[in-house]
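Before I ask anything, let me first share the structure, which is written out below as structure tokens.
The complex is shown incomplete by one protein chain, all other protein chains being positioned as in the whole.
Just so it is clear, A, B and C label the chains in written order, and each chain counts residues from 1 on its own.
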Amino acid sequence: MSVAEQLYPKEACGVAAVFNVPDAAKILYAALFSLQHRGQESAGIVTFDNGRLFTHKSMGLVNEVFKPGFENALPGSCGIGHVRYSTTGESSPQNIQPLTALCTDGSWAIGHNGNLVNDVTLRQEYQQRGAIFQTSTDSEILLHQLADPRYMTLPDRLPALLSKLKGSFAFVLLNNGKIYAARDPWGIRPLSVARLGEGYIVASESCVFNQIGAEFIREIRPGELIRIDHAGITSSWFAESFGVPTGQCVFEHIYFARPDSFLFGQSVYETRISIGRRLFQESPVGADCVVPIPDSGVLSALGFSQAAGIPLQFGFVRNHYVGRTFILPSVSARKERADLKLAVAPEIIRGKRVVVVDDSIIRGNTCRRRIEMLRKAGAVEIHLRIACPPTCHPCSLGIDFPSRVELAAYNHTVDEIRQSVGADTLAYLSLEGLESVVANPRQFCMGCFTGRYPVETSEERTKSILEKR
Amino acid sequence: MSVAEQLYPKEACGVAAVFNVPDAAKILYAALFSLQHRGQESAGIVTFDNGRLFTHKSMGLVNEVFKPGFENALPGSCGIGHVRYSTTGESSPQNIQPLTALCTDGSWAIGHNGNLVNDVTLRQEYQQRGAIFQTSTDSEILLHQLADPRYMTLPDRLPALLSKLKGSFAFVLLNNGKIYAARDPWGIRPLSVARLGEGYIVASESCVFNQIGAEFIREIRPGELIRIDHAGITSSWFAESFGVPTGQCVFEHIYFARPDSFLFGQSVYETRISIGRRLFQESPVGADCVVPIPDSGVLSALGFSQAAGIPLQFGFVRNHYVGRTFILPSVSARKERADLKLAVAPEIIRGKRVVVVDDSIIRGNTCRRRIEMLRKAGAVEIHLRIACPPTCHPCSLGIDFPSRVELAAYNHTVDEIRQSVGADTLAYLSLEGLESVVANPRQFCMGCFTGRYPVETSEERTKSILEKR
Amino acid sequence: MSVAEQLYPKEACGVAAVFNVPDAAKILYAALFSLQHRGQESAGIVTFDNGRLFTHKSMGLVNEVFKPGFENALPGSCGIGHVRYSTTGESSPQNIQPLTALCTDGSWAIGHNGNLVNDVTLRQEYQQRGAIFQTSTDSEILLHQLADPRYMTLPDRLPALLSKLKGSFAFVLLNNGKIYAARDPWGIRPLSVARLGEGYIVASESCVFNQIGAEFIREIRPGELIRIDHAGITSSWFAESFGVPTGQCVFEHIYFARPDSFLFGQSVYETRISIGRRLFQESPVGADCVVPIPDSGVLSALGFSQAAGIPLQFGFVRNHYVGRTFILPSVSARKERADLKLAVAPEIIRGKRVVVVDDSIIRGNTCRRRIEMLRKAGAVEIHLRIACPPTCHPCSLGIDFPSRVELAAYNHTVDEIRQSVGADTLAYLSLEGLESVVANPRQFCMGCFTGRYPVETSEERTKSILEKR
Partner (left out) sequence: MSVAEQLYPKEACGVAAVFNVPDAAKILYAALFSLQHRGQESAGIVTFDNGRLFTHKSMGLVNEVFKPGFENALPGSCGIGHVRYSTTGESSPQNIQPLTALCTDGSWAIGHNGNLVNDVTLRQEYQQRGAIFQTSTDSEILLHQLADPRYMTLPDRLPALLSKLKGSFAFVLLNNGKIYAARDPWGIRPLSVARLGEGYIVASESCVFNQIGAEFIREIRPGELIRIDHAGITSSWFAESFGVPTGQCVFEHIYFARPDSFLFGQSVYETRISIGRRLFQESPVGADCVVPIPDSGVLSALGFSQAAGIPLQFGFVRNHYVGRTFILPSVSARKERADLKLAVAPEIIRGKRVVVVDDSIIRGNTCRRRIEMLRKAGAVEIHLRIACPPTCHPCSLGIDFPSRVELAAYNHTVDEIRQSVGADTLAYLSLEGLESVVANPRQFCMGCFTGRYPVETSEERTKSILEKR
């Protein structure tokens, strides 16, 4: 998708957890820093030491929330961390994760990436039992389940609790010096575990492990709960999927994940190169150069260029002093920054036939502006290639697409979109093409292209209820 | 008590509520500002408008928490406010009041001045039912009671809830545009109501009403709950005391309350003047001047001076650019400031026989330093007079005295204390003297002098449990 | 003067300097804290250590500017400090003192209390020579004189420089580990020196010395410059006054100085008591109580009460959680606070004949509001007594009175003022009365009452020129 459109498909969160790691807080900081692309609204770390929890969390980027010396207030060798962008729940301080609660079996801290779809029902049930909700997030449900006396007598209540949840989730939990991690039965959001020295680290993406020198063990499996303590990793199951994914979010590969992550059994980098190659095979075109929309279009553009034998050129230059502007909450601030984010290198474009590769088109507005920039710089032909099929359906599993009617591809033909954005030709990757680049297409959710989702989401999403506090 | 000792007897809080008042937030700001002496650690206001609550609260003084323009984020014509110093619960942001919760009958906000003594029992009961406590304060109990489905079916559940609470409390509550106010069955903490234009205002002390031009109606009675809505004030009872106080805190008159407040049926100013006069009658002495320890000793010194015919002199000069330093949480900061808070006007003291009047002696350390200052400045005789009886007993009803063994008067005779602080003579007000200056002595709690309290407090106070989160 | 009027007569500044004192920065902090009443807009300290200057200064109160640990950035055993309220120059960060400059003989730091009257002429002269002014203050002149090569060859250029200055000044200077202090030839602003351990301390008022345990030596004399180094105090003269004052500001005794200071040869406390006594003798009245406007009217009210045999009562209660509100720069902020600053203790006033004692009347507006408050509280007679003669003339020597036409006493008779403020009777102290309470009336400037000033101020004061940068 083009830059300003990236305003919309906002990813929920990134999570991390460590066990038996010296300087746990610093390692979690590094992990969150490496997961910053998954959530830029707030960041938080909770550690456990000497029988109690220590929390530091705040609105802002990881580098803003954690200032030099932060580790002194976060002692201990185990803990969890979270970066957040809100998909449900207001953007407000009380919603910052990890969330914590004192239960009769000690204090719990939780971090959640994903989107529950039965949270309103569960919330109402708990409220009728007298529970007080402190946040407007779906994630708080799990805290109330943990405090629920009906489960307290179970020898291990976590699988019982998790089996009640519908939707996407990657959870990390901290209690009494133990770490837990769980992934929803469909495997929608990613979560992996690695060895770090004498201890362990869990993270949303494996890019964290490369960064800090941890040794990748495996992905947590769909429907699996792992406990990490001094006995090592103990696995249990809370769903009958028994580890076979049926809903891995293909958009993680297309857009969200960092290219140096290994997700859902394959390399993100290689997936994107393959997409670019396939895109050329499906929709070849003669041109002078292939220009990516940075940064999410770079690898598919590289794959396209290699398959086509057309030289790659960085016709758009990105200003590195903004983050992903789309992920900032205030619309007005976003607008001004969007204009400063990209510039055209005019000598590269003038008089050229240009293939532009972008990851997706959501509404089409940003794409239109990018193409205008190239025209002004003197491009003589502009061939737009999109690294995924037309995005026709919204998502309630963690990708905050706009409502259906706002999606360019929902009610327009490809040619109408081409005209609207001003390209000479436009081609999307085909659904078959996308299926061809992932190992087991049936293990993926491609609902934003097909409208078929792994989880029933008929429950009316009444986010607004939650936000009236 | 002398200044640095004032570290210890810290008052819990001040509360206020308004109904049907234009610019409710501004009026609450003025009320909290006038109640600042009752709590300087944090301040907060919650207003109700258009079906929802608006909250602004933070650590700091009222003037620090509420900056120009704060009122824009606090719309509506009714609301409640709170200033806090912690007697139970940690000093931490999550404990700042008013507290709020979304219940099935809407959002509630509460503010509490006082100290519950059965809060640990109640907290444990709720935790066993699955409740999650977000603060370490006793005040949160009421929120969970409000959310408790067992009470939900009652036509008016507030009296039922309040009747479960033991200890001191003055509560203000806000729900669906209605204001509630309640005072514990013993009448330990003060709470009054006044008319303000077309609406009403409730506050811990009547000094608030003078300040903003409200017309004093009456004190809320012990065991009384009032509801204020468009039908006016509706009263109900939740205890058999039916309005006759048995435990009004005499220390409010001696020390806490502002002199321009009218409390427990009488003027604080006049009570203090009477104390000073009585103190002279009980323990006369010849001297050149009467010197108060500012500010809490000024009125008893004035009464003493008038009765004795000895001129009042302001031998101690106070630096106005500190607040009541004792109420600041960090010990080290306190120490340095304490040294800068008072100075001696040397010409007034040199060669003089001085009567020093202070409100109380807690540990005796500060008192000793003050007397040393006078000796250094050349006082030839120092006669110390204390505006209350010896303070021998701790308090669990809202005054945070040190433990019994630290109280100077617990294990020392008056003469030992005199020697320890370095005075030539020392006299306390007698208990009879104190009883003579209040209208109905039996309606007062004088437990810090007598060890007899209106409420059974045998329950082991395990504050530490609450603070381990 | 009444509270809100105190908006106007704003004092310039307070200065301090220490030599050979361990923890110089902390001692200067304590000194500035004790001089806070002389300037609340900004504060700064410069110390000297190991051949270089260390500076910390900022807008705000002393306690806001200097946070715990500030001393680590201010090493050394000598330094100077300054608190400021602007009389000339804008209220802006670049004007915060001490000012510093690197000259060819090392770095200099200066702090200035007072108001030069020939600064525009001097500034223009330096600008024509190519000097660049970094502030809009008169004080910067001295820096440019210090850098002026025409003086550099003189064996000791300071007296030569100082002799060029007209107006009021108390200067402290720091250069190469030596301290200098100078007072203008008329002795308009106060400045004293004391011994502190093995070293020395200089300060605007002696209240500083009491606070930190320094031993008062003497006041710096009019036209005297002292240098303090390891040889002790060395005195020199830069004016023919040779130490006989002719312009000591009587308003320091009436209003500015702290009562525990010893100024211009006498105790401020005793001066104010004498003023109150004299005020009664000149204008006796029968009444039930004497009520001061806090805090500046308290001592004259006490003197009045003692002379009259009428009991003192604190009918106005001051909220301690504002500083002197008048000294805050923003008018709107001031207004709201002024309303919250004082309250009436109603029981004390109701039905009473009241003598109100205030230090001065500037415009009359605040006074009028105070009297209204007493009327509302039920006072039956109000007799206003003012602790100085009518203030008819503006001041260009450091007191920022409003322009002449705004002064109530400039164009109204005493009876007109009485009517305007709503008092039953009004009496000012007579000029003779004021002269009777100071030791050598001819050594004082009483220009605000008489229009006769020690310094020719015919030079058109064009403050606005300075502020157009």
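The rule is short, and it goes like this: contacts are C-beta pairs under 8 Å (C-beta built on N, C-alpha and C of every residue); 3 or more make two chains touch, one makes a residue touch a chain.
Remember, it's a predicted structure, so these values are computed and weren't measured experimentally.
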Chains in view that touch the one left out, judged over the entire complex: A, C
Of A:T121, A:S267 or A:N365, the one touching the omitted chain in the full complex: A:S267
Residue of C:N72, C:T104 or C:S403 touching the missing chain in the full complex: C:T104
Options A:A73, A:L154, A:V317 or A:A439, residue touching the unrepresented chain: A:V317
Touching residue (missing chain; options C:H37, C:H56 or C:H144): C:H144
Omitted-chain contact residue, chosen from A:L302, A:A387, A:I417 or A:L434: A:L302
Touch list for subunit A against the chain that is not drawn: 30, 33-34, 36-37, 40, 61-63, 68, 207, 210-211, 258-260, 262, 267, 269-270, 295, 298-299, 302, 306, 311-314, 317, 319-324, 332-333, 339-340, 343-348, 377
Residue numbers in subunit C that touch the chain omitted from display: 51-53, 100-104, 107, 127-134, 143-144, 147-150, 468-469
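The rule is short, and it goes like this: only the chains that are shown with their structure count from here on.
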Overall pattern in which the protein chains touch one another (line/ring/star/complete/other): line
Per-chain CA centroid nearest to the all-protein CA mean: B
Relative to subunit B, chain with the most remote C-alpha centre: A
For subunit A paired with subunit C, centre-to-centre distance based on mean C-alpha positions, whole Å: 63
Length of the line joining the C-alpha centres of subunit B and subunit C, rounded to whole Å: 37
Centre-of-Cα separation between subunit B and subunit A, whole angstrom: 51
Of all residues in subunit C, the ones touching two or more other chains: none
